[in-house]
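Would you mind keeping the following structure in view while I ask a few things?
Removed: one protein chain of the complex. Kept in place: all other protein chains.
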């Protein structure tokens, strides 16, 4: 069945490194492909940690310098699960080395970096994809189907938020393993690139391009100890980021992300209101899609809570039986399976680097607007 | 508009006396009728309390002996909101005096009392009704419409429960004002007559007659101080009552009521599963009906949460605008308005005394089964 | 108990006229007061309709010219439930005639009108109140208590929206009875004054003043037939209005209102996130308050769904027993009862005209920002 080897080199053994490794293992258990992934090497700065990851997940070797990984002849695909500040250089080097590339989101730390990454992969023609995994939650994919079928009609409103509460404590340090998301130099931005990027990617996919935005950001805690220097240093990231948007299709939107919303762990919610129907989804109950269809008979009309676990719903014919839900990590399994399918045919799996660049243009516009106090164009 | 006076004498100024008084005032604000209620007298053993009730709710006079109330010529209708042990005698006297009668549920303390009450009103031909108010919650009435239209198809299952937690403390006394529901002599039974009676009335209305039952009851706290005697006395009521049932239509059911379900204040829930559709409702969110229609397209099928506040839903054209819900007390307003409509036409408002007797036959069978350990017939 | 008469003249017999009339009747059934409301007159342009309202709700007389109503010696209080364009003139005339005034929200069609109304009542010293009824939903009042007790700690975020869907159809006309909310000349603005005003009033009450805003509005359907002229005319109102805000306490907010959110009838939701706790509420399930308290033990921490029907919760000792909820209209009953209490003491019931002016300053700033594309100050 799986005749072609796909030799993978992974950069990063953190949270994302684990999720990707899971996907490489699980895809073939649930999905058919011509390709068989082979876990050739995992690369990380700490050799001991890399070896632990290799042992647990079955990578055959370890590297501590990503440049060596990229140069290896026995690797077809570089998967970038390292912090944001490494995406650009690794991707460009990998492209130049003719490797396929899968990159964690956001693509670059800003649209400039992303543009250069797009240029590199398009110049060399290597297969490429960005891990905006939420598109592959079955309920979200079902939302896409429903919208594409025209069930919603003309769209009036979109609203999304991504709420967390893990950085409220002011004695939480910044920087280093697990905390690089608070270090602006590494992360590029705060919740804008980390959380809003997810919201924007899904929004563009579901509702088309965003024309312009008006944003505001805030850094609630201005100084934090830096784990790498041991000093209290200014915090450069945005703790919260909110924006209004006009989509190209005429709909209006609110977007919000924060790590200061007490009570919410990872509450990514989205809603879209059309002339004839509406849809809501949230990550905390990720296997449900809420759907309102105005064409239902009036007296018995109501929001339908769709439990997305049936075989006629996206991806679910590959898993269990109706009523039994799957987890967060499955979205990565689906994305990797789709990537393999993309390799087999004419249509590469989305989102490509170019698709992901569109999100970075919006996040850049949001951050700019927060500084200028003006509406800013999110167009290319 | 309202040409005919309907002169009312109310027995009882407690919780139910207040709810009924509210209904007498509010019906004419929202519903049209030939009849205009006139609050002639309120009767209660404590004259001072009766006077307070009369002042607040606009009753013109007070009585302390219900026999005098029943004999008064200036009263057309006796409304019984007194404890259960008084229903039988007042109702029969009122019937013999030719008064219309509205009686709180349960009708009698047992089916024997209820039968005699039915005989009395049927012999004298006076209008009569029992306050099983939950039939008139708009969401429950909508459920009835849906079932009557055949949307559910053949019925397989019914389940209902009524969960409270207000008697868990063992220092709660029994007997006297507000606590007569714990005194078996006054109440007749515990949760069987108090809570299950509601569940059974709705069930028979929605799903037809119950053939037989297997029940179990428990009195968790065996002795409580009695407020009237000052002594610790055995508790005679059932604290919890559960039963299995077979309906005449072949469906199976579970019923449960308790005052020992920590966390639930008045959680009356019902669910009915048919071949083609199902319905759920609960009193804590009384303005919602959950409805599942298997004929919806598979991929987007789900339980619909119907917010019952629209003008095309039962009773709601009389109230506000879509999205604005009404309260518990409105169910009594609806019932009284329906009673007045019943007076104007050929079809008396339901449930009549005879309708309510059917419930008492079931509660008697449940209590009997709990003693015999056998299935018992709930038929007449 | 109720020795002092409070003679009321009501202007308007529409939706709000009915809700206010209900409050005048119900307040004395549930709340004690020195004052006894007397329904002296209802005023409306259509005499027949005014007479129907008077008959149903027990007003002793009718007027068709509000100027005559204001001049009557037998009236102590003018209640304004007429369309927005009449608020200003009636209120000022009533103030000059020495009448107490209760006015539907928004106070004026813009802050200029509102300022003049404030000046008038403050000059003459008459009691005054604006019907921002949502403050008196028990769950919302409980939220206020929780916040005032400091349970939330420092506030980071506020978000509110008010979503409806009743104007999506493009053949819905504008203007005239029931449709004046679509006529900019009468309403002043669209959803900004109608729906956002509610959100802003509650927000300021719960979270303090708003410093500045960035807004956007949209009129999705540009022309509608006008019922008064019979011609298709431009639509002057905003169909949707969204804004970002900075509160004076440093918290950030999103606000949104629309009548184009398919599936939502009157979904007013609010959420406030503090350092230690968070609160959510929505109008569709108005008797519930969602509350997250970070001081709960970690493993068993979660959003608490508080069913606000207990005697120790605001206003609920006056109604039924735990578990039994009350309706939308009760918020007006509470507000009127609080107004009467305000008359008896030193502290007038909130919100006064001056309190309500603060909301109009924000709505004006939102509309201005939507035109300028700039952040605008919402301060006085």
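Which chain is which? They are A, B and C, in the order written, and residues in each are numbered from 1.
The criterion applied here is as follows: a residue touches a chain if its C-beta (ideal position, glycine included) is under 8 Å from a C-beta of that chain, and two chains touch if they have at least 3 such contacts.
The model shown is predicted, which means the values in this text are computed figures rather than measured ones.
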Candidate in contact with the missing chain, chosen from C:307, C:334 or C:354: C:307
Touch criterion as defined above, residue of A:55, A:74 or A:149 at the omitted chain: A:55
Touch with the omitted chain, as defined above, among C:62, C:126 or C:142: C:142
Residue of B:159, B:198 or B:307 in touch with the missing chain, whole complex considered: B:159
Residues of chain C (touch criterion as defined above) contacting the omitted chain: 142, 145-146, 289, 291, 293, 296, 298-307, 310, 312-313
Touch residues of chain B, complete complex, unshown partner: 152, 156-157, 159, 161, 163, 165, 168, 214-216, 218, 220, 240, 242-244, 246, 250, 252-254, 256, 258, 260-264, 273-278, 292, 294, 303, 373-375
Touching residues (missing chain, whole complex) on chain A: 1, 15, 19, 21-22, 25, 28-29, 55-57, 164, 166, 264-267, 283-286, 288, 307, 309-310, 319-330
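FYI, only the chains that are shown with their structure count from here on.
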Per Cα centroids, the chain farthest from chain B: A
Chain A and chain C: spacing of chain centres that average the CA atoms, whole Å: 42
Inter-centroid spacing, chain B versus chain A (mean Cα positions, whole Å): 55
Whole-Å gap separating chain B and chain C, where each centre is the average of the chain's CA atoms: 36
Multi-partner residues of chain A (each touching 2 or more other chains): 303
